[in-house]
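Written below as structure tokens is the structure these notes are about.
The complex appears here minus one protein chain, its other protein chains still in place.
Right after this comes chain A.
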């Protein structure tokens, strides 16, 4: 509205300006014309002309007067010339433009006529005038004066007219110019208003333009965005790994994506316009379809699995999501189906289900399923107020079998063992593979511990029979721990831990046996953990100490050598004897470093002793199984010998029966290497283990160290005494050096003497002593000897 009003006003103003401009131009051009006329007007206007005439007439009159007086200053010719001048003036009075104007004056024609007549009358008079001819002269003068008078009158009238005309012209000019001025004013004012209006309008237009531009920009951006989104979506659909079908509201296919073609085996042009019913395999139940359509017709999304069929008859499963697409009014205009081929996934799922719950090697339930089952059993037991049991079954020496016979044999052993284990169970019990060579057995509803004992014995017995693996008879045994619900724990985790502790206890008891969990076990296990923890830093913190225990000649009581023993002075645990921490060090692998350190220290001590006293001393050093089996062990020994420069024959390495039996072949190889270095080998703690006497001949053993337990009871006819005597006899026959350990009494010493044991050691003579004390002991040895050897 404002804009239209502005438009009309502007147009009016514009017209005013144009009209003013045109008027001004016309006025100016008329002024120009006037100016041109003014410019063209002569001074020789009528008055001036009259003046000229009068002057010329006076000149002629003067000439006539002078000539008629006979004065020679004016010739007749000169007088004639002035007459001719006068003639020409009067003659040309009505000639040309000026003449026309002159004729307009009142009386001018008559005056001219009078003038001309006068000239013609005077011509003969002038011609005949002679000096002194006064009458002619007077006639001439009279006539000239009359003519001049005539012209004068005209000139006076003309002058008045001229003034009037000039006044009129001036007025006209002033009017015109004032009109022009007012027009200029109008133009200026109109122009000013127009400029203001236009500026206002321009601003409005600018604002409008800005708003429009903003809107357009905004709209464009939105369009671009939505285009981009559309493009993105369409590309996403085209390249979607899911099949996409779009149907119209009647259920006929409008679009399928390339993935659909791949999965279904149908081409897009074959299916468009058809009802997707042709995909049905007949495997999906009618109720599924009914549910699907009722959900979708109600305007909701449906999801589910359906089985479809390819043109070649192959079946495939799809996870489908069917969504109604609605327009703004809420009416369904399309159906969108997004489908994922889950045929393979379903297969995997089945497989995974099996894998997730069962061990692939043995076919037994795995740890997951076992714990699940255990939970279930515990829930039932809790409900029925019954008890239940959990066993931890570990195959003894499985690692050795696996290492020597290979993994395949190991696997076969595990399979057979699992079968044997399962065969020992009651119905309802569950055997499961827990990992490696560990199995667990879940025993629901134990009416008494006797039931458990019964089953445990059956298992031990079953494993006592050899396994035939790869054509070889293999003997193995099991160590079993058992924990009972609710006494030993009410959660799977606790029962598992306690059963494990019990199993460990069984292993510690020499394997091939079982143990029920008792609470002390747990305490022991905790202590063990503490020991292991502190042991890791003991070596670094110099908490380990080498002690020496004298080895004495039983006959003479003289010092024959010393056994080096490791003691641990822990700030946290106090003095820890080797018997306690060495097995832990061995299990944790710490023994390798600790043992090697002990070996080096012992050799250094022997050397120092040798340097100090000039006498050589036999030093026996314990070598742990793990240390012995370490690949680098011979190399380490060689290095120690080289470093300390000790006589190798004075060094005796003590190993246990178990060390030998872990891997006979390897042990023999190592022993041979050590013997080649001129070292001696002693068999420590002889009699406590398998005491497989037959082995003794197989190895290059120099010394037997008879375990102190054989000397506990040296009364005649005691079991131990008989055994000890047999061992000593055997040793003698094998020509082995022998050392009786743990001698605490004179009786024991005498027993050894009596049965020909040449050496002994024990508290009877001295406990293991720190090096300094040992040295002190040695210096006083001889003096204290007599009382000891009796």
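List of remarks:
By definition in this document, contacts are C-beta pairs under 8 Å (C-beta built on N, C-alpha and C of every residue); 3 or more make two chains touch, one makes a residue touch a chain; residues count from 1.
Note that in this section contacts and distances are computed from a predicted model.
You can't see one chain of this complex, but its UniProt record names it "Oxidoreductase molybdopterin-binding domain-containing protein", from the set "Cytochrome b", "Nitrite reductase small subunit NirD", "Zinc-finger" or "Oxidoreductase molybdopterin-binding domain-containing protein".
Between the chain not shown and the residues A:85, A:361, A:508 or A:777, the one that touches is A:85.
In the complete complex, the hidden chain is touched by one of A:56, A:318, A:500 or A:741, namely A:56. Residue A:95 is the one among A:95, A:297 or A:635 that touches the chain missing from this view. Within the entire complex, the positions of chain A that touch the omitted partner chain are 39-44, 52, 55-56, 59, 81-82, 84-85, 87-88, 91-92, 95-99.
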